[in-house]
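What you see is part of a larger complex, with each chain still in position.
When the chains are written out, they are named A, B and C in that same order, and each has its own residue count from 1.
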Amino acid sequence: MATLTIGVFSSLVGSMTLDFALKLAETAVNKGHKVNIWLSGNATAGIKNHQKHLKDYSTGEKHFRALLEKGVEVCTCEACTLARGINKPDAIEGVQWNAMHWYLAKIHTSDRVLHIGGE
Amino acid sequence: MADTKLAFIVQRPQYKSENPKLGITHAIAYQTVEILLEDGETVTPALCFIGDGVLACLKDQKAMGNYEITSSEMHLKTALLVDLDVLVCKEDLERFGITEDKIVDAEDMGAEKKIQVVPFETIQKEMESAKHVLFF
Amino acid sequence: MKLGVFVSDFRNTVDTLDRLKAEKLGIILVQNGVYHASIKENGKSSPLLEKSANLYALSEDLETRGLTGSSVDSRVKVINYSDLVDLIFNDYEKLAWL
């Protein structure tokens, strides 16, 4: 068992890269690894609760909830999230809120880091 | 008592997605990470600009006046003030004809640190010696 | 057709602009597209500037990126948002954001 931290950044909500990141996390957890997920920039919109799962759209909430139940630590960048009008009561329960140093601290204790940036 | 060395590589120009800006601000966050670490543990990022990413280093970015947002120039000044190593690829600057006098500094804010113009080879070595690499 | 094409990136992933034909073609450089107006690579200006088109670059977006008017290629007309609105309504019937 090893630890993977995935950094999920801009442009992931509304792109299938978010689906990729969540599926990778799920697979790693199911194989017995520890996974941390850091959300920053636009990706923070993914932790909004009450997402309606329409099959025309990728949706994150169901997958985030499943990951949280399996012990994945998910943390959203507080400033990025508030800038989007998403406050703590609007977020999926169990998601942590912290500053950017949370990501660096998790990286410090991780065996592998997949930082997903891109446009 | 471990230090985790990281290489932050900004390869895209600023001002499209937020991502290249987040490269700078996440590197700056090393300054406060100790509150989440055991005593004596540290994280040390090197912030490197390559490819079109080097365009972030141009002086006189008027983002606040035009769009009410902090410029990458201001973020870079902060990075220098908190003593981050900021490296910019010499070959790419030359390709774009950007001379050192056009590059951001934080002298006006009293920073001693300067952006270091280095060959790509040096940035490659930063990646090799880092535990993890993060591309923006 | 009179077509105004917006170029908002420095590196394009589509080749549409190379195929489109228009009797009157305007290329409007905005966002990171303004680098085409000002940045040379190995001493050469952007191939975009070679096109038979009216070329414009948005002053606010040049300034934001630290690009000064004097660095802008002489083929490119620097315009502001107000000019852009006039251009949209007076000079081009169709607009394309590539």
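The working rule: contacts are C-beta pairs under 8 Å (C-beta built on N, C-alpha and C of every residue); 3 or more make two chains touch, one makes a residue touch a chain.
Source: prediction; values computed, not measured.
*Asks:* Only one copy per chain type is displayed here, so what's the full stoichiometry of the complex in this file, written with the chain labels?
*Replies:* Per chain kind, the total copies in the file amount to A x2, B x2, C x2.
Keep this in mind: only the chains that are shown with their structure count from here on.
*Asks:* How big is the gap, in whole Å, between where the Cα atoms of chain A centre and where those of chain C centre?
*Replies:* Centre separation, chain A to chain C: 37 Å.
*Asks:* With chain centres defined as C-alpha means, what is the inter-centre distance between chain A and chain B in Å?
*Replies:* It comes to 24 Å between the two C-alpha centres.
*Asks:* Could you tell me the distance, in whole angstrom, between the mean C-alpha positions of chain B and chain C?
*Replies:* A distance of 29 Å separates the two centres.
*Asks:* Would you give the residues of chain B that are in contact with at least 2 other chains, written as numbers and ranges?
*Replies:* 16
*Asks:* Give me the residue numbers in chain C that touch at least two other chains, ranges are fine.
*Replies:* Expected reply: no residues.
*Asks:* If you look only at chain B, which of its residues touch chain A in the complex?
*Replies:* 2, 4, 6, 12, 16-19, 22-23, 25-26, 28-30, 32-33, 35-37, 41, 43, 45, 132-136
*Asks:* Contact residues on chain A for chain B in the complex?
*Replies:* Of all residues in chain A, those touching chain B are 7, 9-11, 40-42, 99-105, 107-108, 110, 112-113, 115, 117-119.
*Asks:* What does chain C use to touch chain B in their complex?
*Replies:* Chain C reaches chain B through residues 8-11, 31-32, 35, 39-43, 60-61, 63-68.
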